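Missing here is one protein chain; the remaining ones are kept as they sit in the complex.
== subunit A ==
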Amino acid sequence: MSRRVVVTGLGCITPLGAGKDALWNGMLSGKSGIDYITRFDTSDYPTKIAAEVKDFNPEDYIEKKEIKKMDRFTQYAVAASSLAVKDAELNIESLNAEKIGVILGSGVGGIETLEEQHMRLHEKGPKRVSPFFIPMMISNIGAGYVSMILGAKGPNSTIVTACASATNAIGEAFKTIERGAADVIITGGMEAGITPLSIGGFCSMKAMSTRNEEPQKASSPFDAKRDGFVMGEGAGIIILEDLEHAIKRGAKIYAEIVGYGMSADAYHITAPSPEGEGAARSMMEAINDADITPEAIDYINAHGTSTPYNDKFETMAIKRVFKEHAYKLSVSSTKSMTGHLLGAAGGVEAIACVMAVNQDKVPPTINYETPDPELDLDYVPNQYKERVVNYALSNSLGFGGHNATIIFKKYQ
């Protein structure tokens, strides 16, 4: 029999605050982390809003001399991982270090560093490109740095599947522990893409909301007036652990992870496959992996980006998998509050699912005002809901047609 894997720690840096309590309480109170972009001048941009991480002081988590050598996405990853390890009361020492791993996801890695160094190249020439440019920019350096700072010597890798990255990372971490290659894995996602080039690119795709006049209302998943996603940033990290290992050290157990599925649309670079066919197969794979029936699922934390296409096709995918039960389960998009953290989204949303099964509370979809006739599920509009959550499912769907799903179960 394969090993059971449980969640024993949660840590995050998000637009709703640092640490799981700030995130979860923010979600339950329906708080929006979205406001005007402060990082650069947005005068020439059609989108002027994002969910920036505020009040983040890297010196609270990282030695000063190391901070300069880290892109912002790595700083978020190290800070969130430190919070998660602390929450798990996990001591990483020479005896266990080789069985403690790090598997993270990121959509793009150090794009802010890339932009700065590219400017230096143009202004001052190749001899002024920093020797730290490459190790600051590469997407895997976040997981590398977390291992260095925390001393975790076990399996270490990074998944890059756009907005599905963190969910894929958590799924792979789950399977790595299940097969015995590690006892504990620090896993989730990290992203810091609120930069001039990155926002410019997404604006050109017409993928982002332009509701600049009311930032807190701009992310409105499943609402008829939704007009695009709002970019967020940060890191969401969970500690996955072999059940026996967790019991032996007396760890508190938040939930169990029981299913992982993934699929490819094999259809288009950015558009979801018609009727959410690919997303449906990803959910079904995860349900089969968990060895349950679709009727067991109580809550879905949707990818729910607030783009016209995503929310329509994801709703169709849910109906395809769950049939009549689709109307009995609760579906919400916490991106309505956090914005879309891209490669970190699945990490933050995993925390939402873990807390939902732990607390029997379902976080809301805020800004749900005008029902879309085609979208007729229970999206938990505007107020969180108390309901027994035995199983929670989290979807993450990425450009390139990557679909990933994980399932958490109440621990008993």
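Annotations
In this text, contacts are C-beta pairs under 8 Å (C-beta built on N, C-alpha and C of every residue); 3 or more make two chains touch, one makes a residue touch a chain; residues count from 1.
Heads up, the rule we're going with is that contacts and distances are computed from a predicted model.
Looking at the choices "Acyl carrier protein", "Succinate--CoA ligase [ADP-forming] subunit alpha", "Protein-export membrane protein SecF" or "Stage 0 sporulation protein A homolog", the name in the UniProt record of the chain not drawn here is "Acyl carrier protein".
Across the entire complex, the residue among A:Lys68, A:Lys86, A:His118 or A:Lys323 in touch with the chain not shown is A:Lys68. Although one chain is not shown, part of subunit A still touches it, namely residues 63-68, 124, 127-128, 130-132, 135.
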